[in-house]
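This is the structure, below, for whatever I ask next.
Of the protein chains in this complex, one is absent; all others appear in place.
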Amino acid sequence: MITVNGLRKRFGPTTALDGMTFTVRPGQVTGFVGPNGAGKSTTMRIVLGLDAADAGEALVDGHPYRALRNPLRHVGALLDASALGPGRSARNHLLWLAHSQGLGTHRVDEVLHEAGLTAVAARRAGGFSLGMRQRLGVAAALLGDPPTLLLDEPFNGMDPEGIIWMRGFTRALAAEGRAVLVSSHLMSQLEDIADRVVVVGRGKVIADASVSELLATVSDGRVTVRSAAADTAAAVLADGGGSVAATGDGALVVAGLSAETVAGLLSRHAVPFSELAAHRATLEDAYLELTQEAVDYRATIPGEAR
Amino acid sequence: MRTALRAEWTRALRAEWTRALRAEWTKLRTSPGLPALLAAVVVGTVALSAAVAAASDPSPGTDLPKLSLTGVQLGQAVVAILGVLMMGDEYASGMVAVTLTAVPRRGRVLAAKAAVVAAVVAAAAAVAVAGCVVVGWLLLPADAVAARPAVGSVLYLVLIGLLGLGIATGVRSSAAGVGVLLALLYVLPIIAAAVADPDWQRHLRQIGPASAGLAVQAQANAGDLAIGPWKGLGVLALWAVGALLAGAVLLERRDA
Partner (left out) sequence: MTGATNVTGLADVTAFANTLRAEWTKFRTVRGWVLATVAGAVLIVVFGLQPGMQGSCGKKGPGSECRPPVGPGGEEVTDSFTFFHQALTGDGSVTARVTGLTGQLSGGGPDRPRQGVVPWAKAGLLVKAGTGQGSTYAAVMLTGGHGARLQYDYTHDLAGAPGAVPRLVPGVVPGGGTRNEPRWLRLSRSGDTVTGAESADGVRWTTIGAARLAGLPATAQVGLFVTSPQYAEEVHDGLESGAMGGPSRATGTFDHLTTGDGWTGTAWQPDVIGVRGDGPATGAESLERTGDVVRLTGSGDIAPEVAGAGGLGVSISQTLVGTFAGLIVAAVVGCVFVTAEYRRGLVRTTFLASPGRARVLAAKAAVVGGTMFVTGLVAAAVVVVLGQRVLRSNGVYVHPAPTSTEIRVIVGTAAVLALGAVLALGLGALLRRGVTAVTAAVVLIVLPYLLAMTVLPADAARWLLRVSPAAAFAVQQAAPEYPQVESLYTPVDGYFPLAPWAGFAVLAGWAAVALTAAAVVLRRRDA
């Protein structure tokens, strides 16, 4: 279990963390999301004792990280998949890590097998593709069989098979009773595996709730309708209380009415329709809505009006 | 009760040190560049000694053991690289973060690295110095073999490696670390020689790491040494210890 309480940190004039507080509980996958610069990596580094906070505390199983003996047996972390000596083989990289915790080659071979890297264990880690390096990082995190795991962007660089594997893996780890913290930008991936989500922005926690609670806070979804008699459909639905907008390719987007209501209205007025799709709120929508205010770095799409 | 706890605590501490040392040793022995570097120490040292010994026609009164150990002045450059890379490479690849999560007691990490560097350099230096002694015995007139210069040279190289480790920990960059160390070793004596005021010269020779450390190679009765042989080596030891301590403090306080 990881408890983070009131963390503050500044880098020169920039405030990176401004009172970050949350808990990562065992048996769950906790998603950790936020815009760039929100303080996710900094928080993780402080939890792992790499950086020092200006105020507040971060505890792993009730202890600060630097006080732990054999810390890799308490927390396994994947921060930067490229943080390895490029000349070493994957096996040797895991070997020295194992030795630092009093573990041996047997355990190294086990984690290599779990991560699917046995075939390439003797190859130079510097020659690995990004996906393989991610797997090696996960293997390193598992060396100590820790009850807590911190994974920073574990889906980066994975091919579809790798993503499926990683998703199943994280869920399995949580099912074993471990506390898993996964930070990611890929909301679609998190949506399926996370039990709770901690949304951060500008160094603070904006929301800390289960996925379903979060989705409920987002405004209702829209319904997309395609009809041969588009104008009639629009009029009918507008009368029925929905706000209708036409998209460029002949479809209508209706807000404010549930899908059943839309279907009922159109049938009652005998308006033919060929497609009716309910657009459910996603974690991405929730995230974008919550973090609207907190985004520091926003890119513009060419041609889009602000 | 307390003795039992203390015994437990001592055992745990020893176990942790063993693990840190073992990890650093595994890290070093699985580095692909290590055999080449060690070979370069030996080859560089012996080759330069042989070249100098072959090219000299020493007049009586020349310090023969010191002449046969000239190669140490080239070997020290390779040892410097070794010491610097031990820490500098980790910063270059970012692996230092992994190391510090595995062993959060940062002083222990540095101490373990220092122990491993010292052992490895001592082994390579012993071979190199033995080679120089053989060269001296073969190419130079008698009396080119002496115990103190040889043993002292091995210690000298070990201290140079440790000095490199300390500097690299402070500057966090391999290239800058090597630059600083080589400047200290090679350029300081040149500047000392060019400063013609004899007092300044003497002081610079007494405190410069290379000039003080290499005093251990001199014959016992060499009259005009700036500093005594073991004292000079002690000065170098101070440099190494100072660099390691400063490095340890910086490592401990700075963000990784």
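Labels for the chains are A and B, by order of writing; each one numbers its residues from 1.
Simple rule for what comes next: a contact is a pair of C-beta atoms (placed from the backbone, for glycine too) under 8 Å apart; a residue touches a chain by one contact, two chains touch by 3 or more.
What you see is a predicted model; the values in this text were computed from it and never measured.
Visitor: Any idea which chains on screen the missing one touches?
Guide: Among the chains that are shown, those touched by the missing chain are B.
Visitor: With the missing chain put back, one of B:145, B:182, B:207 or B:246 would touch it. Which one?
Guide: The one listed residue touching the chain not shown is B:182.
Visitor: Touch as defined at the start, partner being the missing chain; which of B:52, B:121 or B:150 qualifies?
Guide: B:52
Visitor: On chain B, where is the contact patch with the chain that was removed from view?
Guide: 52, 55-57, 62-63, 66-67, 70, 73-74, 77-78, 80-81, 84-85, 88, 92, 174-176, 178-179, 182-183, 186-187, 189-191, 193-197, 200, 205, 210-211, 214-215, 217-218, 222, 224-226
Note that only the chains that are shown with their structure count from here on.
Visitor: Taking the mean of the CA coordinates per chain, how far is chain A from chain B in Å?
Guide: Going by mean C-alpha positions, chain A sits 48 Å from chain B.
Visitor: In their complex, what parts of chain B are in touch with chain A?
Guide: Per the stated touch rule, the residues are 12, 15-16, 18-20, 22-27, 30-33, 89-90, 93-98, 100-105, 253, 255-256.
Visitor: Quick check on the complex: what are the chain A residues that touch chain B?
Guide: It comes out as residues 45, 48-52, 65-72, 77, 79-80, 82-89, 92, 95-97, 99-102, 124, 140.
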